[in-house]
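Left out: one protein chain. Kept in place: all the others.
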């Protein structure tokens, strides 16, 4: 791709040779001829000055440090995101239903959509324009997949669940399985989970992530939510617009998470809580109470050598006793 | 469904109009005409008094607060569980082997069982009466699935593993994969995992949960155990009758968990431990020693604002030093 065309597509100011050919992206430290790279902050000033990259996307504040070909962006990381699709375009399967897919007669599949080999599309399913259903997907009765959405191979969507437009779901994700609802009466008696999972537009769902259907009402994932791999979202959870959740997070039933939150990896949130908009949780946070104020929260333990940690472990096991000893000292002091 | 018929099916005392038609379940606060709702405790007295629900299941202690149609139950939550299946009956595929399933000639499939599209049923498999094997399941050689059990789409059961009657397994579950057993000798040498997974009756297994086969002896899940999503159960684990395990729990190899335990979400239990009957673990418990007494246990960290937590983190990192300082103060005191 010619650098001039790229600058135009990204709407960036170009310095250097508009006819220069860039072929792929590369990190600024290891990039070479023909590579496009980017820097987002002055921490990479030296790498920028020494780079062998064919062209670099830089913030305005670093333009004076750039040599050769460069593109000036108000947000180099977002420009890099855009460039990633232009330099390595996504490949698409051909439209149409694969001859080895099993599609129910009542399903409505857009002629521009693609259904992969061995996928099963049950009754009354709707698949929108240009949607792509990969190989080995199973869409239950009444499922709705919006336009431009892409399900990679081996995604399960249980009956009646809906995904909006421009969603992207990685392999192994399970949407709409029965939530963990039981009454105990002479053994555990399952409660029929009759709600759905309702997913908005531009939602990303990672590999092997699970989102359970609601018990009575629906589990709701709003527009623009991004979910990493191996996340567990229980029944009746709601996740607000543009919230980002990193891998291995667990969210228990009926918890509502606000918009624009960022949930760090391996965090766990117990059930029936309310998390305000704009909450940021560091990795491995454990949330056992509702959070009413936006801000950044943490609860991760420090790592220690195991020999040190054994002592810490003992003190932690008797922490309340330690508090009492301090209190006793304070009383004597008085 | 007529309220009178429902009351009869649930064996509950009806107050109000037996000919009233209820069509679905709804939460007491948002229910409307034609909806059946329930309350379990006096915490919802106001909601009960103000509800627009067509009928409500109430405990005897709250019957005097109920208006209109209501059903009196000694366990409203259990009655709700029963009602959930009556008001929204489960839908079943037709009995028989789907024309796109691949069933080995030696497999014994009950004529009342159903095998879904693209499922693979290997040699010497047994599938009992009214059992349902969803689409894309893979049953290894010699697998046994008891009567009335239902596997949703895309469940894998490795060779020789057995499930009892009335089990329910959600999509993506993997039963009987090879456990993590290796000896180190010029690199890691795998140990052939020759045990099985033996699962009792009325066991529920959540989406993307994994249960490894035993190394020599079997991994055992007893009757009535309920497992949520994304649980990892390692080889040689045993889980006692009616134990409930919430999502994202990990149980390491050869640990035995008693009957009637409740393991909170994201808890982790190390290997070779014994957990007594009736142990309750709160969410994110870390169990590194056997638990001999029933009771409730916890180990989760408190969440703090990240600025506070940074200070806590430093104190935690030097907790043993803090203990020493208190000791020194105490000695001086004396």
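When the chains are written out, they are named A and B in that same order, and each has its own residue count from 1.
One rule holds for everything that comes next: a residue touches a chain if its C-beta (ideal position, glycine included) is under 8 Å from a C-beta of that chain, and two chains touch if they have at least 3 such contacts.
Remember, it's a predicted structure, so these values are computed and weren't measured experimentally.
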If I consider the whole complex, including the chain that's not displayed, which of A:25, A:183 or A:275 touches that chain? A:25
Among A:118, A:158 or A:188, exactly one should touch the missing chain; which is it? A:118
Applying the definition given at the start, please give the residues of chain B touching the unseen chain. 102, 118, 120, 136, 138, 140-141, 154, 156, 158-159, 172, 174, 177-178, 180-185, 187-192, 194, 208, 210, 212, 216-217, 230, 232, 234, 248, 250, 252, 268, 270, 280-282, 285-289, 291, 295-302, 304, 308, 311-312, 315-316, 322, 325-326, 329, 332
Had the left-out chain been drawn, it would touch chain A at residues 24-27, 30, 75, 77-78, 80-82, 84-85, 88, 90-91, 100, 116-118, 134-136, 152-154, 168, 170-172, 202, 204, 206-208, 223-224, 226, 228-230, 242, 244, 246-248, 265-266, 283-284, 300-307, 309-310, 313, 316-317, 319-320, 322-323, 326, 329-330, 333
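In this section, only the chains that are shown with their structure count from here on.
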Taking each chain's centre as the mean of its CA atoms, chain A sits from chain B at a distance in Å of 26
